[in-house]
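Note that this complex is displayed minus one protein chain, with the remaining chains in position.
As written, the chains take the letters A and B, and residue 1 is the first residue of each chain.
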Amino acid sequence: MSNKPILEVEKLNVGYQTKDGEIHAVQDVSFKVFSNEVFGIAGESGCGKSTLIKAIMRLLPENGKMDAHSIKYKDQKIDRMSENIFRNEVLWAQISLVPQSAMNSLNPVYKVGEQIVEAIQAHTSQGKKEARERVEELFDVVGLQSEFMDSFPHEFSGGMRQRAMIAMALALDPGLIIMDEPTTGLDVLVQEKILRRIREIRKQIRSSIILITHDIAVIAEMSDRIAVMYGGRIMEQAKSIDLFESPYHPYTLGLKNAFPSIKDLDQELISIPGSPPSLIGLQAGCPFEDRCPFSFDRCKKDVPEITVKKKFHQVSCFRHTDATELREQAKKLSTWHC
Amino acid sequence: MPNMIEVSRYKRFLINFRKHYQIIHANPFGRIGFWVIAIFLFVGIFAPWLAPHEPWEMQYDSTGNFASLQMPSWEFPLGTTHLGYDLLSQLILATRTTLIIGTVSGFISILIGANIGLISGYYGGKLDEVLMRFTDILYGMPFLPFVIVLIALFGRKLEFVILAIVLIIWRTSARVIRAQTIAIKQRQFIVAARARGCSDLRIIYLHILPNLLPLLLLYASFNIAWSIITEASASFLGFGDGETISWGGMLYELWISGKTRIAWWWFAAPSLCIVLLVTSLVFVSRAYEEEANPRLRKR
Partner (left out) sequence: MALLELKNVSRYFEVKSSLIDRLVYGKPIRMIKAVENVNLIVNEKEVLGIAGESGCGKSTTCMMISGLVKPSSGEILYQGKRIDQFDSDEKRFYHSQVQMIFQDPYETLNPRFRVIDTVAEGPRALKLWPEDEIVSRVDDILNAVGLPSLKYADRYPHELSGGERQRVGIASALVMEPQMLIADEPLSMLDVSIRAGILVLLKKLALERNFSCIYVSHDLSILGHIADRLMIMYLGQAVEVGLTRDVIQKPKHPYTRALISAVPAPDPRSRRSVPNIIGDISRPIDPPPGCRFTPRCPYADKTCSQTFLKLDMSQREKHLTACHRQDALDL
């Protein structure tokens, strides 16, 4: 990965208006994605990771609104762009999305190849023949046989449909591809094939990838850098290896304990007590406070500012200085469940 | 603990009652419907005390003349028939008849329809096929002629009117409830109930039925509305109950008097009542439809 950010998001906030009040789905999120890297965003349901992406891609529903200090793609401010220019030039051509449950995004009454051809033609001046050739190329890249271009979605397995969606996302050679839970719901062997294919695609195409998932194992395997989100905020971001070897945030420590690994059968699983917060209404302080075994008074009142520990490693916690001690304590069951 | 349950059972009943009230009132149409029905109910229940005169008693007006075919006035607010009968009194008493027929038919038909739908949907197989073929046959029957034939055969009595209506109306609710039962039967909590060892009947009536309540109430109101229309139509054609008066019956008397063109007041009152009550019932059932089918709810 080089040092030039392909995407820069600064202080993004997203809210939804509902009849129960305003949901603050994303609060003060800032991060960078560099060229030719895989940036993982990890978090559980409701942490805001999907909303974050929808906001950047301008795919929020009607009752959602966002405001950001800036969102820059290749140094261009895309949050200030007009709808038209964004839709024609950025969406899909520069930044494309493989949405969640992409398997169900294909129109069942049209052939798969046709759908991608149409999408290409809608966005470029390519003729049908050119577009079809491109789709053949793409199918090859994602590992689908070209005969399947003329099949219908129901003739595809789940894994194949996912690959078709990845092909569609690659069609215009975007600089950034966002994949939202690309392997959730797929069997282990199918997941493995898709992840391997994504790694191979990376070698061929120099796009960056934002990978969003709640599966810690997948994100550990695939990402160069990871951001951990909770309650609408980013708790910690770092290079994958740094995040796993020297984590700072109590939530990260908790997740490590709570995720069983096939390599370590003797691991003592420790769960994080409590449950993820509801994001209705503005909460003061750190969103993890009520479940955190290391919290103190200040955590309830103020949101911790972002501390940079080393290059690419940032954490949002008041107790970042006690990291060594916290890491030791987090390993004990009694710390979490007294 | 046991005490808490007993108290809460009673509390739960009240809470449920309030919940239904809220469901109906959430919808503006539901609200209107509710109040109109409430007024009709009031009139129907207290009819004998509210009606100023006897329905089939010749009236004389203040000047001492035979009050035949009089337009609405202070003395006779809805006017009189050609035989001098007070229309207001007739209307009030007819309200009671109509409500009785409507509610009784509606509820019995829902009872039949729901049970057939539940049993058919849950057990499936041959039983389902037989019951549904039977329902299909009834679907083929033209509603009104059937009612008329039945009454013509067995006589013009209140019970037969109700019977005739019930025998046909249950068919729609049966189909719909069967469809819903099939959908619910496959849901995980029903599988879980079977895994816990619940018998089939227990599952049908304790586990599935409560989930169909909004649907049942929707069809109950619907059925009541249809019953009222059917009764009015049958009575209008002369096939209603001979002894008691109903709105349709009033229109029948108008028709055979030959004075339809002249006595607009005689025509207006019962017709308006039929339209109002049926529309209100439909409004209330619309409110339940939104509850029964969440996709219709406006966000």
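What we mean here is this: contacts are C-beta pairs under 8 Å (C-beta built on N, C-alpha and C of every residue); 3 or more make two chains touch, one makes a residue touch a chain.
Treat the numbers as computed from the prediction; the structure is a model and nothing was measured.
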Which residue of A:7, A:201, A:216 or A:330 touches the chain not shown here: A:216
Residue of A:257, A:316 or A:335 in touch with the missing chain, whole complex considered: A:257
Full-complex contact with the absent chain, from A:90, A:164 or A:272: A:272
Residue touching the undisplayed chain, where the options are B:26, B:192, B:256 or B:272: B:192
On subunit A, residues whose C-beta touches the chain left out of the figure: 44-45, 157, 159-160, 187-192, 195-196, 214-218, 220-221, 223, 240-241, 243-245, 254-263, 265, 267, 269-273, 275-276
Touching residues (missing chain, whole complex) on subunit B: 1-2, 4-5, 8, 187-199, 202, 207, 210-211, 213
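Just so it is clear, only the chains that are shown with their structure count from here on.
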Whole-Å gap separating subunit A and subunit B, where each centre is the average of the chain's CA atoms: 56
